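Shown here: the complex without one of its protein chains, the others still in place.
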C-alpha cells in the first residue's frame, strides 16, 4: 500500500493539478485581500485565472504530440490499464476546453461580470470545473470519468445560482435535479458494466464486451445506454435537454457562456472518449443509439429555435441543435471531426454570447428585436455577431462552420449512416432559417431607437479575438482538424 | 495567368471588405463608381484569361486546364484549393464579370429606393467573387464552398433591397430562395461525399480523368443527389418554386445577377461535375433529367402565359429556358452540351437585359403589375418598349440573335443524343420542346401586346415617365451588342468548344 | 431626321440589291462558306451562293422593294423611321434567304422575316385587329418553323451537311429524305400560308399596304416557293412529299379562291388570291419536273409584279379614301367618281386584276398557261398528280376570273340595279348606300406613290413576254374560255346588284374558330392550370413544409412547460424509448 | 446466495427512487429519492464485487459514490435553501419563472 506517482503521471496531471491549485489560490487571494478595491481585486483574480489557464495551454502546445499514459497498472490481459491518458486527442480536447475557459474568463472581466456575483468564488468554481473538464477529457476509466463529470457539473450549477436571486436559483435547481438524476442513471449503468465486464477501465471493457453471451450483451447494451444517457443529460441531447433553455436564461450570461462552452464541450469530450475508446466499438448498437440521439437532437433543437424571440433562448436551442451535429460524427466515431466541430463551436459561441452580453447589459429584455438596425448603429459588433451566426449556420463566409459540418457529413457518410446524413441536410436548412431570422433583424432599417453604446474594452477585445480566431479557422480550417491528430 | 485568376477572385472580396470598412456616409454615387472600377478591372482580367485557355479538358485526352492553382487546403479532409479555368468556364466568368460590371454601372444613377448603395455594391462584389470561384473551382468542396458563398449576399439583396411594397413577401421570397438552395446544396454535398467514398478524391481533374464507373448503387445515389442539388439551383421543374418569387421581389440588379449568373451555377455544375465524373450514373438518370427539363420548358411557358406581373413572367421564362439547358445536358451529346453551354451565355445576356428592362419599367410605374402599368408603352416609352420587344424576340429564340443557337443545338442534341440513351424518348422530348418554343413565342408576344401595344388614348402617359436615360443606354448597349454578335457569329463561342 | 436617314437607307438598300443582282448576272455559280464552327462532327455556320435562281429572286426582291420603299415615302408618315428600318431589314432577310447556301443561314433569314412581318403587321399597334393579326402571323409561322428546323436536322444529319449545295438526295436514305422534306414542307406551308396554316395571311391585312405588297409579292410567302425551287433536287427525289405538296396545293388554291370570292374587303380578296396563286406555284412544283419548276418560278415573277401592283393600288384606295372595304368604296362610285378621281390607280389596278385573272395578253395569262401546260404534260405521262393539278388549276383559273371581275366591278362601278344593290354589303343599314359622301377632296395619290404603280403595271404586262412567247394555243384557248366562264357570272350578279356570299365561304370554312377552340382555348386553360398547379400543388407543398416547421416549433414550445418534473419524466421515458428503438434498429 | 437477489433489490430500490423523483413535488424529497437510487447503485457494485471475487474494485467505487452523494446533497441543499429564499417554497413544479414568453406576433 504505497502511493507511487511516476514522472509521467505528474506530467499527465500537471494541467488539472495546476488548475486546481490555481482555483484555491484565486479563492485565497480574493478572501484575504479584502482591502483592495473591487476593480483591482477583480483584475488580479482575472489575471491569475488567465495565467493558470494559459499555463495549461502552453503545456498542451508543448506536449501536443506526446503520448503519456498515467496511473497505469499492468493488466491481466491486453494492454496496461490506465486511468488517464494524455495523447494528441487529449491535447486537442484540452486546448478546446482551455480556450473556452479562457474566453469565459475574458468575458467575465471587471465591469462585464454582474456586480452581485462574488468574484473569488466565481473564478474558483470556474477553475474547479475546468479541472474536472480536463480530467474528463483524459479519463480512461469509468470511476474517473463519472467523478470528473461531477466536478464539471456541480461547480457549474453553483455558478448558475451565484447571483443568489430568484431566477438563478430556479435555473440552478432545474439543472441540478436533472443532473443528479442523470448521475444516478449513469452510475446505475456503470455498476452493470462493472458487473458484466468486471472492470472499470475502458480498454478492458472494450476488450471484454466482444464475445459476451447474448443475455449479458443485452445487459451490457442497457448499461452502456445508461452511461451514454448520463452524458446526454449533461450535453442536453433531446429528450434530456429541457432543462437547458430555462437554465441558460436564468443564469448570469457569463455563466450561460460557460455552460454552453466549457460544460458542454466537457460532456462531448467525455462522451467521445467513452464511445471511441470504450463501450461502443465500431458497429455497436450503441452507436446507432447515439445516431438516433443526434438526429432527434438536431431536429428538435433547430425546430424549437425557429420561433424564439429572445436572443439567449435562441442560442440555447440552437446550441442543442449544434450538439446534434456534434453527436453525428461522434456516432460515426470520428474524433477528428468532433474535435474540429467543437473547436469552431467553442470559438463562435464565445463570441456570440459575448456580443449578446454586451447588448443584454444595456437592454435587459434580451429580445431579438433589440438588435434591429445594429449594422448601422454598431457596425463592428453587428459584423462580428453576423459572422458568428453564419459560422454556426455553416455557410460562407463562416467557412469554419461549413468545414466542420462538412467533416461531420464526411464522417457520417463514411460510417454508412445515410439516413443520418439526410436528416443533417434537412437540419442545415432549418438551422439556417433560425440564424437568418436574427441576421435579418440586424440588417433591418430604420429602427426607431437602434442599439448603440460604448462597448467595454475587454468585451471588444474578446469579441475581436473570437472573430479573428474564427476568421483564421475559416481560412485555414486544417488547424481545427489538426487538433486531434 | 494564375495571378490573374487569383486576382479576379480575391479582388472583389477585398474590395467589398474595404467598402464596408469605410463609413456609411460615403455617397451612393461614389460607392457605385468604386464598384464599377473594381468590377471593370475584374472584367478586364476575365477577358485576359480568354485566349490562354486550352480546350475542354473534361473530355480531352487527359489534358489538364491551362491555368490552374493547386494547393493543399485541408489535408485531413482531402480538400484542396484547386482553381483552374478552361474554355467552358471562361465564357461564364466573363459573363459574370460583365453583368456585375453593368450592375455596378447601372447603380451609378439608378438604385433601389431604400438606398444603402454602399452595402449593395459590396454584396454584388461578393456575389461576383463567389460565382467566379464556383466557375473556376476544380475541387468538389471548393466548388461547394463557392456555390454557397453567393447565398447569404443574395438573400440580403432580396431581403433588404427587394420590392418595397411588400416587405413580408420579399422576406418570404428571400427565405424560400435561400432555404431551398441550401437544402439542395446540402444534398449535393452528400453526393460529393459519396463520390469521395468511391473514388477517394475530391479533385475534379483527377475524377474527370478517371471517372466513377457504374450506373447503379452508390454512383447512382451520388449522381441523384448531385443532380437534385444542382436542379434546385437551375431550377428544374418542380423545384423551381422559389424562382418566380425571388425574381419578382428582388431589386433590378439582384434579378439580373440571379437570372443572369446564379442560375448558371447549376447547369455549369452538371456539365462540369455530373457528366464527366459520373458518366454511367448520369446516363442512367439522363432520360429523367430530360423529361423534367421538357416539362420545365412547357410548364414554364404555360405559366408565363397566365402571368400578370412582368417580372414574374420573365422569371418563369427563365424556368423554360433553363429547361432547354437541362435538356441539352441530358442528351450527353456534343451538340446538346454545346447547346447548353451556349444557351447559358445567351440566357445570361438576354435575360439580364430583360430584367434590366423590367426594372426600368417597374421603376417608372412603381409597380410591375401589367394591369396597373397599362398598355401602349410604345407611345409612352418608345425606346424602352422597342428594346423590350427586341429582348423578347431574342429571348424567344429568333434566329440571328443569341437565343437561337443554344436552343437549336439543344434540339439537335435531342435529335441525336448519345448512343447509349434511348433515342425515341429524346425524339419525343425534342418535339415537345420544339412546341415549347412556340409557346415561348406566344407568351412573349402576349407580353408585347399587353404592355407595349394598345391604344394610347386609353393609356395616358404618366407624368414622370422618362424614356431611355443615358445610363440605361450605356448599361444595356453591351448586352444588346453581344446578343446580336453571338446571334450572327455563334462560332465566337462554339469554336471555343470545338476541339474535342 | 432619323426617319429621313432610314428612308434614304431603305431606298438605297433596295437599289443596292438591284445593283448586286446586275453584278451577279452572268457570273459563274459559286459558293462561299464563312464563320463556320465544328460541333462534334457537324459543321455549323454560314454559306452563300449565286446562281440563276439567286439572281432572279434578287431582281424580283429588288424591284418590289424599291417600289415599296419609294411608295412608302408618300404613303406613310407615322413612325416612319422604324417602319423603313424594318422594311429594310425585312428585305435584307429575304435576300439572306435567297443567297444562302447554308440551311441555318437560310433559317435566320426565314425567321427574321417572320419577326419583321410581325412587327410590320403590327405597325398600327393602336388597332386591335393589327395586334392580333401580327401575333397570329408570327405564331403560325413560328409553329411551322419548328417543323422546318426539325427538317433541317433530319436532312442535315442524314446527309451530314447543312450546306444546300451539298445535299445529295442519292446519298440520303429514302426514309430520311421523305421525313426531312415533309418537315421542311411544314415550314413552307406555314410561311406561304397554305392549308392548313392559311389563316394568318388574311388576318395580316391590317398592316400597312406597302408591307402587304412586300409580303405577298416578294418576300415572306414567296420564300416558301423559293425554298422548294432551291432544293428541288431533294424534293423531286421524295415522291411522297411531292404528292402531299400537290394535295395541299390543290386544296389550298380552290379553298383560297372560294374565300376570295366571298371577301368584302379589297385587301382581303387580294390576300386570299395570293394564297390561291401561291398554291398554283406549289402545284407546279409538285409535278417534280423541270418544266414545273420553271412554270412555278415564272408565275412567281409575274405574280410578284401584279400582286405588288394590286396591293399598292389598294394602298392608294386606303390612303386616299380611307378604307378599302367594298361597302365604303361603293359610296364613291356614283357617276364614276372614284375612277375619275383616281385615274392612274384605276388604270393600273385594272391591269393588275387582268393579269391576276389571266386575261390573255397580260403576264398572268402566260405564266398560268405555263403551269397548265406543265401539268398537262405530266398528266399526259399518266400521272395522277398531274391530272389533279390540271383540273384544280383550271377550276382555280375560272374562280380567279370570277373574283377579279367581281372586285373590279363592285369597286369602281355603280351597279345598274341600284335598288337591288342596296344591302349587298351592309348588314343592317340599308340606306347607308344612298349616302353621298363628300368626295370633293378625293384626288389621286402623289407621284411617289403612282410611279411604282405605273412601273409595276408595265411589268404586269411586259413580263408575260419576257420569257419568250411559246404559247400552246389549245391551252391558251381553254384558259381563255375558263376566264370567260368565271367572268360571266360575276358580271351578271353585279348587273343584278346581288352579291350572294354563302355563309360557309364568308366564314372561310370556319377554320379560324376551329383553331381558336382547338388550340388557343386549351392552351389558355392549360396556362391557368399550370399557374394554379404551381401555386396550389408545388407551392403548397413548399408552404406546407414551412408551416409544418413552424407548427412543430410551436409544439415544442408547448412541451417546454417550465416544470422540471415534466422534463425529468420525458427524460426517463426517453431512456426507455431509446433502448427499445436502438434495439429495433440494431437488430 | 443467488446473485439476482441483491440485483433485484437494487432494481426495486432504483425504481422506487425514480418514482419519487418523478412524483414528489418537494425538492428535498426528490433529493431523498436520489439517495435511494444511488444506494441501489452501491448495492449493485457491492454485489458484483462479491460475485467477481475481485480486488474490491466495486467496493471502492461504492465508497466513491457515497462521497459523491454527500457532495451532491450538500450543494443541492444549498440550492434548495436559495430557492426557498427566492420563492418561499421548495416545490419543484411551481418554480416556473423562466418559462419563455409567448411570441408577440
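A, B, C and D label the chains in the order they appear, each numbered from 1.
To be clear about the criterion, contacts are C-beta pairs under 8 Å (C-beta built on N, C-alpha and C of every residue); 3 or more make two chains touch, one makes a residue touch a chain.
Keep in mind that, in the parts below, contacts and distances are computed from a predicted model.
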| item | value |
| --- | --- |
| Undepicted complex member, UniProt protein name, chosen from "Formate dehydrogenase iron-sulfur subunit", "Peptide/nickel transport system ATP-binding protein", "Thiolase domain-containing protein" or "NADH-quinone oxidoreductase subunit J" | "NADH-quinone oxidoreductase subunit J" |
| Touched by the hidden chain, restricted to displayed chains | A, C, D |
| Contact residue for the chain not shown (choose from A:96, A:143, A:311 or A:426) | A:143 |
| Residues from subunit C at the interface with the omitted partner, ascending | 565, 569, 572-573, 575-576, 579 |
| Positions on subunit D contacted by the hidden chain, ascending | 1-9, 11-20, 22-26, 28-29, 31-33, 35-36, 39, 42-43, 46-47, 49-51, 53, 55-57, 59-60, 62-64, 66-75, 77-82, 84, 90, 93 |
| Subunit A, residues in touch with the chain not shown (by the definition above) | 1-3, 5, 13, 16, 20, 23-24, 27, 70-71, 73, 83-84, 116, 118, 121, 124-125, 128-129, 131-132, 135, 139, 141, 143-144, 147-148, 150-151, 154-155, 157-159, 161-165, 195-196, 215-216, 218-219, 222 |
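One rule holds in what follows: only the chains that are shown with their structure count from here on.
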| item | value |
| --- | --- |
| Comparison of C-D and B-C (more C-beta pairs in contact) | B-C |
| Chain ID, smallest distance between chain and overall C-alpha centroids | B |
| Rounded Å distance between subunit A and subunit B, as computed from the means of their C-alpha atoms | 43 |
| Residue numbers of subunit D (touch at least two other chains) | 21, 92, 95-100 |
| Overlap residues in subunit A, where contacts from two or more other chains coincide | 173-174, 177, 181, 185, 245-246, 307, 433 |
| Each pair of chains that touches, named by its two labels | A-B, A-C, A-D, B-C, C-D |
| Touching residues on subunit A, where the partner in the complex is subunit D | 143, 146-147, 150, 154, 157-158, 161, 164-174, 176-177, 180-181, 183-185, 187-188, 190-192, 194-195, 198-200, 245-247, 249-250, 307-310, 313 |
| Complex contacts: residues of subunit C adjacent to subunit A | 549-550, 552-554, 556-557, 559-560, 562, 564, 566-568, 570-575, 577-579, 581-583, 585-587 |
| Residues on subunit D engaged by subunit C in the complex (per definition of touch) | 18, 21-22, 25, 92-93, 95-100 |
